[in-house]
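Every protein chain except one is present and positioned as in the full complex.
Chains here go by letter, A and B, matching the order in which they are written, and residues are numbered from 1 within each.
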Amino acid sequence: QAETVTLRASHQFPGGKGDARDEMVQLIAREVKAADVGLDMQVYPGASLFKPHDQWNAMVRGQLDISSLPLDYASGKVRAFGATLMPGLVRNHARAERLDASPFMDSIRKKIEDAGVIVLADAWLAGAFGGKNGCIRKPEDVAGLKFRSAGKTFAAMWQKAGASIVTIPSSETYNALQTGVADATDTSTSSFVSFRLYEQLKCITAPGDNALWFMYEPVLMSKRNFDKLNEAQQKAVKAAGKKAEAYFRKASSEFDDKMVDAFKENGVEVVTLTPEEYDAWLKVAKESSYEQFADEVPDGKQLIEQALAVK
Amino acid sequence: MTPRLDRGRPLDVFLSAVRALSLASGIAAAALIVAAVVVVCQMVFVRYVLGETTIWQTDFVTFGLVGATFVGAPYVLMTKGHVAVDLVPLMIAGRARFWLALVATVLSLAFTATVTVLAYDLWHEAWAGGWESESMWRVRLWIPYAAMPIGLGLLTLQYVADLVALVTGRDEPFGIDPAQGGGI
Partner (left out) sequence: MQGLIVLVATVAVLLTGAPVAFALGVVGIGGLIAFQGIDSLLVVAETIYSGLHDFTLVSIPMFIMMGAAIGSSPAGRDLYEALDRWLYRVPGGLVVSNLGACALFAALTGSSPATCAAIGKMGIPEMRKRGYPDEVATGSICAGGTLGILIPPSITLILYGIATETSIGRLFLAGVLPGLMLTTLFMAWTIFYVWRWAPRRREFSRRYVMRDKLAALPKVLPFMAIVGGVMYVLYGGVATPSEAAGVGAAMCVVLALVIYRMWRPADWWRILRDTTRESVMILMIIGTSVLFGYMLSSLYITQSLAQSIAALEVNRWVLMGLINVFLVVAGCFIPPAGIILMTSPILLPIIKDAGFDPVWFGVIVTLNMEIGLITPPVGLNLFVVNAIAPDVPTRTILLGALPYVACMVVGLVILCIVPEIATWLPDTLMGPGR
């Protein structure tokens, strides 16, 4: 048998601490080794190899084999990826699963591959938003708030609803909330826990059945390096990816529960949106984020329609 | 510290021209830093006093300071401001110090020249691919990225000038006064 190929995987999440995204990558590492096809995998957690935003290009150039990252990080290179961090487009985990099998995600995966990267495992992460002084349920609730947002499309929606947007690096969010530079923020449920934002927030809007906040965060692989593998190795990697995807399907909502528990334990009020509240937000998003996206991305309108068409 | 230069000779004209370029790059870097300070204050004012949205300021300041770092590097080299471990250069003298300075200069030059080429590639890729920043202020990345090949290119040029000045005896090795003998 030929020499063993060692794949390098990198991500920005804590390693070995039960973070579902780390678990996905570690699972793939275990599986490809166990497949005994001359593959080994080295995982670099916690952004210890590449900075989060550098991982995409590193894969395109074949300097990184595998990564788990928010696809929106590459939206500067492929504008259409902005659709994968769009308010109200996913709604809940069950619908995320249906979305994965839809023409919408086929278009996205095609664009990923055209850029030189392939998807090993789909994953949709739910997120939340919370305020320092009170709950955010309806668009009126954010009027006058200083909002720190994780993404451009969400910022557009908050701004449309009357918030002023504060751009602060994620590492300074905690401080900004503490001192009052910002008084509301949105991000993934796991980041809410890992940044310990329950120490600063009074109320959080958890995903529930009507979540506004979802983000596509797949496990990806460099196409250039994938093509270099032999057939057995390619099969093993693909199979491992499918297992990771199945694992994440099960784990993803536990993730949200973990956040809810952490915030409740710390005396933070936890609420979810009703269908009516969700629709009110969707209306705001249509007039802001969706419209903006359709203007800026050539096939943006079509992508949004594809996504909204999913039942 | 300043190399001994004559007017009319071509080599000296080259060295003076490089020095002028490096000075210009230093002024540009200083201007970027001033702009960063002004924008930070403007951002705090807009957000805290007016309570309005701040979008572009963080990006502007961050990109501006990265730009200042690269563009300012040749000026800092010209004024011998990049710190080094001067333990060995001070311990030895004469020819040995000259050869060591030659090694140090060639190594640094090799690095700056290599990264200049790599930075040009990155810039070109960003330009051809129409890359934008992933932040809220969609900056076309070729603009801030341009600072890297330009700054490092000028830095390489300044290193070439330093090498010429060293080899032709216009500058002392490490800019150390030769009277300052070895053996500290």
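Heads up, the rule we're going with is that a residue touches a chain if its C-beta (ideal position, glycine included) is under 8 Å from a C-beta of that chain, and two chains touch if they have at least 3 such contacts.
Computed from a predicted model, the values in this text were never measured in an experiment.
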Query raised in the report: Any idea which chains on screen the missing one touches?
Result: A, B
**Report entry** Among A:G46, A:G116, A:G134 or A:G162, residue touching the chain not depicted
**Finding:** A:G46
**Report entry** Chain not shown: contacting residue from A:A80, A:A155 or A:I168
**Finding:** A:I168
**Report entry** Identified contact with the non-displayed chain, of B:A101, B:M136, B:I150 or B:L166
**Finding:** B:A101
**Report entry** Contact footprint on subunit B, counting only the chain that is left out
**Finding:** 26, 29-30, 33-34, 36-38, 40-41, 43-44, 48, 58, 61-63, 65-66, 68-69, 72-73, 75-77, 79-90, 100-101, 103-105, 107-108, 110-112, 114-115, 118-119, 121-122, 145, 148, 174, 184
Report summary line: Touch rule applied to subunit A and the missing chain gives residues 14-17, 42, 44-51, 53-54, 57-58, 61-63, 168-169, 171-172, 174-176, 178-181, 193-196, 199
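Following the convention adopted for this analysis, only the chains that are shown with their structure count from here on.
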Query raised in the report: What whole-number Å value describes the gap between the mean CA coordinates of subunit A and subunit B?
Result: 38
Query raised in the report: How about subunit A: which of its residues touch subunit B in the complex?
Result: 53, 72-77, 79, 144, 146, 149, 152, 155, 159, 164-169, 181
Query raised in the report: Which subunit B residues qualify as touching subunit A in the complex?
Result: 47, 51-55, 57-59, 129, 131-138, 141
